[in-house]
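Missing here: one protein chain of the complex. Every other protein chain is in place.
Entry: chain A
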Amino acid sequence: MNKSVLGQLIRINLLYANPQSTQKLRQRSRSNRRLTWALVRQYVLAGLMLAVLYGFLLTMVDLVRNKGLFDNFLGVFAIFSLSQGISIINNVFFESKDQAAYLPLPISARLVFLAKMMVVLIAVAPMTLPILYVFVATGFKAAVNPVLAVVVGLLLFGLVVALMTLLGAFIVFGLARTKLFQQHQKLVTFGLLFISFAAMMAGILMLNFSTASTTSVTAGIPVLNWFHDAVTNPLSLASGGLIGSLVILVAVLAWGTDRWLLNQFLVGPTRSTMVTRKPHQVVQRSFRQRLVRYNLGLLQSPTLLLQAVSMTLLPFIMMGAGLLTDSHSRAAIAALPIRFSGLFLVVGVLAGAITVNSSSLVSVSISLDRANLEYILAMPISLKRYLRIKFWTVYGVQALMVAVLAVAVAVFLQLPVWHTAALIAGLLVGVYLMSVVYFARDWRLRDLDWSNVTTLFNRGGGNFLTFAVIFGGYIIGAIVVFMDYMAISVMGGLVATGLVLLVLLAVGALVVWWFDWHYWSAHLTENLH
């Protein structure tokens, strides 16, 4: 095996593992070698931070006695590594679309496959470092010989990471063989990535919940209890049995990888051209309907959708984590009488506003046109009308996403219908107002030559702006909600809500006036250059 070629291949494929990190680090104009190390350092640092954070939380818990928490922790981080593995495998093997580029080169496909799998391990292992911490710390606490505790901890950690990575590979490659994937590649990939993301988020919430109740001792999950037994009593027969079983399982999956996945890789990725298509039929649709469909089509990129969905969910999760774990707050919110519906409207506006950020669909929708936008200018449609159709189409998707989320939250909180309706109305207004702002921002920063959609998220201090808006929104939101609550309590629901509506109307009118009348009429000509 040529080690220098393997090293080069690993370096190249590291760039694909997390395109957004790569893009951000590249913007700091790093040389290729430094970029590689910066990427590796980022993975290791993230893993260490997780290990330190959860390590600190777990110092307060007796993991030897509390099997349940041990199992929860192991289970959640195993899911973490699986979901991280799925996302990285998808990026490195499928999204990179680089397989054909290696074909003319004197490099074996096996070496390329190996390099890609090693990149997956490099990216997955650090994120699961807390498992190593739990294994070793539990061993120490159980008074196991420290050297033995470290060796067994390392061995089990390695086996868990390998197992999860190989499972991830089987899931992604297995899915790629299905007819469904071949026909709807983008949507299925998004579904897969979204499920991984949702599992990760659920894991974080579960961890918060279980570390919040560290005093209760629970029995745990039978299969994961074996790990507990192996760590606390490494010289037992059960421990040997577990390690032996894991080694066999990993070996079988590794053999299967070599036998089936490598073969699939050698044959080449399934191309959509191989799919039998229905013959084209001219369907009578208006030009507007066709533009709506075209703009919806532009949104069907798994990376874009995942980023947009996750960044829409993030403020909800950050805000809702406390509510989800506190049944008293939930009951108090659900019991608020009808006169407080105005409060839900205000919460909706604020929550809606902070779900729109530089990664939202509406914030990149103009740039998604790329060269098409020039061509559309040559068509007999005014740019203004085209952008209007685009805005409402993408706003519709964004608003629908947030409304569905709001219904889920309302059902979970058992909110009455009037509160739910006020919350959704507020969300739609909040999303609209911020969408107007970010749509104009996309026009101002428009990039029609991008090669990776992640470039669009980082324009104009994108991430900083996003978090500034979210945290600023929380602070302002808390003040406004408190004031509104007090106003309703003092003046009554009707008057306070009336006042809120007036303020909303004024703010809304100001935003619409500024952007629709002032900004666009000053900046929108019928040409691009």
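The working rule: a contact is a pair of C-beta atoms (placed from the backbone, for glycine too) under 8 Å apart; a residue touches a chain by one contact, two chains touch by 3 or more; residues count from 1.
The criterion applied here is as follows: contacts and distances are computed from a predicted model.
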{"item": "Protein name as given in UniProt for the chain not displayed, \"Response regulator transcription factor\", \"Hydrogenase-4 component E\", \"Sulfate-transporting ATPase\" or \"Cytochrome b561\"", "value": "\"Sulfate-transporting ATPase\""}
{"item": "Selected from A:A371, A:I475 or A:V490 as touching the chain missing from the view", "value": "A:A371"}
{"item": "Of A:R33, A:K179, A:R259 or A:K278, the one touching the omitted chain in the full complex", "value": "A:K278"}
{"item": "Contact partner of the left-out chain, one of A:G297, A:G472 or A:G492", "value": "A:G297"}
{"item": "Touch with the omitted chain, as defined above, among A:A143, A:I195, A:A332 or A:M379", "value": "A:M379"}
{"item": "For chain A, residues in touch with the removed chain", "value": "271-273, 277-280, 282-283, 285-287, 290-291, 294, 297-298, 300, 371-372, 374-375, 377-382, 525-529"}
